[in-house]
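Yeah, one chain of the complex is gone here, protein chain that is, but the others are all in their spots.
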Amino acid sequence: MKRLAVLLLVAISACGGVGSSTSGFTTMGFGLPDEIATTRVDAFKKAHPDIPVTINQGQFDEQAFLSSVASGNPADVVYLPREKIGGYAARGALQPIGGCIGEQAIPTGDYYPAAAAQVQLQGQWYGIPEFYNSVVLVVNDKAAKDAGVDPAKIDTSDWDALADLAAKMTKTSGGTIERLGLHPKLPEFLPLWAKANGADLLSADGTTPHLDDPKVAEALEYAAKLIADQGGWKRVKAFADTFDYFGAGNPFAKDQLGMLLTEQFVVAAMAGVDPDAEITVLPFLGRDGQPVNSVGGNAWAVPKGAKNPEAACVWMKEMTSTETWIAAARARQAKRSAEGKVNIGTYTGNMKADDVIFREIVKPSGRRAYDDAVTVIRSVQQAGFTVPPSRAAAEFTTAYQQAATRVLQGAQPAADSLRQAQAEAVKALGP
Amino acid sequence: MRTGETRWAYTFLLPWIIGLVLFQAGPMIASAVLSFTDYDLIGAPEFVGLDNYAALAADPRVARAIENTLLYTVIHVPLACVLALGLALLLNQVTGRAAGVFRTVFYLPSMTPTVAVGVLFLFLLNGQAGLLNEVLGVFGIEGPQWTSDPDWMLPGIVIMSLWNLGASTIVLFAALRNVPRELTEAAMIDGAGSWQRFRHITLPMISAALFFVVIVDTIAALQMFDQVYTMYFGTSQAQQTTGDAALFYVVYLFQQGFQYLHMGYASALAWLLFAVIAVITFIQIKVGDRLVHYE
């Protein structure tokens, strides 16, 4: 028994030294949840059977990533939200990949401009974009009818009317919200609301914050008032925590939501579980009547200290190439057809791939809601914008999101809170 | 012979001595030195004098973290001790197997990993759909939003902490069992009421155990991390939508050290924590010396 214990100890200490000493490479932050992921991984394995890949599944974890870089033992390629790239690049946690792009002849001109801009800092490329998620307004037809409104005619550029409608759609019973009229997705979507009001949070070169712009304060105040009128932030947040966005019991199926501002993947997931959903997807119009769309998505990037950046480069190219995306989109279409469900398509960062996907693969399903949704999503893609990358992206995001949270929680008026955030942002972004 | 014995004694102590230097005293000194530097692991440490301490004094989030942590400790410790004492007194009223079964039941929550406790209460405390407010609703009370109202998140965390009374109850119950029956019986014959018996006999007799529970609980409360980190931190989404309402001191220390890699600043925070715990424990011991009745 005791000898066994000693043996065990020795064995464990031997295991401790195991690192990434293979000839292949490892990924971080990437999972294999669906056919879009597995089809592309299979494509890579087929094209490069000589490069063994180890996929460490699991969501990107900021703290684990940074300490892996700091300890000099990071993964070779990491899958992370694009908005984090600028900050990591600036502090030296990611390496520039211009060489890789040149050697592998990665066609960077095929990416949507908003996605491409997000993976560059000061003219250097630090990542390869993956998906291209657009924000649209999803309307619950039943809620609209209850409010006596034609869902297709809802116009978000008229803020007074929008607030009225949100209030009409809201249903409460005692202190409990039964249906939320409009979920504005704050603090996350503050850039979107600001843009709708004609303001940018940060200058295009990523150096000068504009959080103290009165138009930002006006937008935040408006969105915060929307929430206050629907039961208050504390209730709205607790209620939204119970939303099962991607399941059969999604908040539209359960009539828990009137209108939701959201990325298109929520619609894509609903199409897969609820083909007959009664919803209307609309562009989110700014107060000038033009669509606004804050786009996001992940990217592949190579950490500083990666042992096998060459293999990482091959991987990034293969995962995001036009052919691979098309194969993945085909697999999705085949699966949904076989299940008798609807497919609204795969929205990639690669414009060429999207052209083929929406011309050849995604066919009208005969379900009005989803067919219209495809048209709407495609139509707002070029209106996509992002918060420009900056060297203090993390601090900047924290500053404005916490400012918004303070306002939502009722701790501070919008103007004061944003003024404080502006000071924090100026400090973080430096001279 | 004697020197041989001394040599052997130190041989046995060797692991402790190495560990003391490597993992206790060494790190203490190292963290004191680090607290005067700016160090992010990626670049070389840079000496910045007292800058970290100055920044610490001016950092509103440090103030908020201290406020939250102290407030939690001040609410949690007395409540936990009184409730544990109550349970122990009740246990002492029943005899035999029943006491054993109840004791086991009370301890079971303490066998639930802290992360799982955080997860569980994230569901139970949800203000719109959680069990707690549902139960309150039965009594016609409209419960607060325990997980999203910044004024009620701390009380929610206290409620969660009170699920975990088992260990304190067991310690106090053991102490109660050691109170000689003759003493209370004698007092009963002298006509002392139950409160007088408790106040003048039982309480002094278990004061050492009670004091011990208070100290251990206080030190643990000041270092609260697992449950709140599980519930409100870790992803930027969770973090940004809760603000600082659940920011505990060790959570902030962890964020500074391992999320932002501000090793120097985190070391300064660590030293402040050490000082605070030392002072509080010292005061408690001083007060305890007056109140505790040692046999």
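Read from first to last, the chains carry the letters A and B; within each, the first residue is number 1.
Here is the rule we go by: a residue touches a chain if its C-beta (ideal position, glycine included) is under 8 Å from a C-beta of that chain, and two chains touch if they have at least 3 such contacts.
The rule is simple: contacts and distances are computed from a predicted model.
Visitor: Hey, which one's the missing chain according to UniProt: "ABC transporter permease subunit", "Putative FtsX-related transmembrane transport protein", "Cytochrome c oxidase assembly protein" or "N-acetyl-alpha-D-glucosaminyl L-malate deacetylase 2"?
Guide: From the choices "ABC transporter permease subunit", "Putative FtsX-related transmembrane transport protein", "Cytochrome c oxidase assembly protein" or "N-acetyl-alpha-D-glucosaminyl L-malate deacetylase 2", the unshown chain carries the UniProt name "ABC transporter permease subunit".
Visitor: Name every displayed chain that the left-out chain is in contact with.
Guide: A, B
Visitor: Determine which one of B:161, B:202 or B:267 touches the chain that has been left out.
Guide: Residue touching the chain left out of view: B:267.
Visitor: So that we can see where the missing chain sits, which residues of chain A does it touch?
Guide: So the residues of chain A touching the unseen chain are 5, 8-9, 12-13, 15-19, 26, 28, 56-59, 61, 63-65, 67-68, 70-75, 242-249, 254.
Visitor: Provide the residue numbers of chain B that touch the chain removed from this figure.
Guide: Considering the whole complex, chain B reaches the absent chain at 5-6, 8-13, 15-20, 22-24, 26-28, 30-31, 34, 41, 87, 90-91, 93-94, 98, 102-116, 118-124, 126, 129-131, 163-164, 166-168, 170-171, 173-174, 209, 212-213, 216, 219-220, 222-223, 225-226, 229-230, 234-235, 237-238, 250, 253-254, 257-258, 263, 266-267, 270-271, 273-274, 277-278, 281.
FYI, only the chains that are shown with their structure count from here on.
Visitor: Name, in rising order, each residue of chain B that touches chain A in their complex.
Guide: Touching chain A: residues 40-42, 126-130, 142-145, 147-150, 152, 234, 236-237, 240-245, 258-259, 261 of chain B.
Visitor: Which residues of chain A touch chain B once you look at their complex with the stated criterion?
Guide: That would be residues 61-63, 66-67, 69-71, 91-93, 174-177, 187-188, 233-235, 237-239, 241-242, 304, 397-398, 401-402, 405-406, 409, 411 of chain A.
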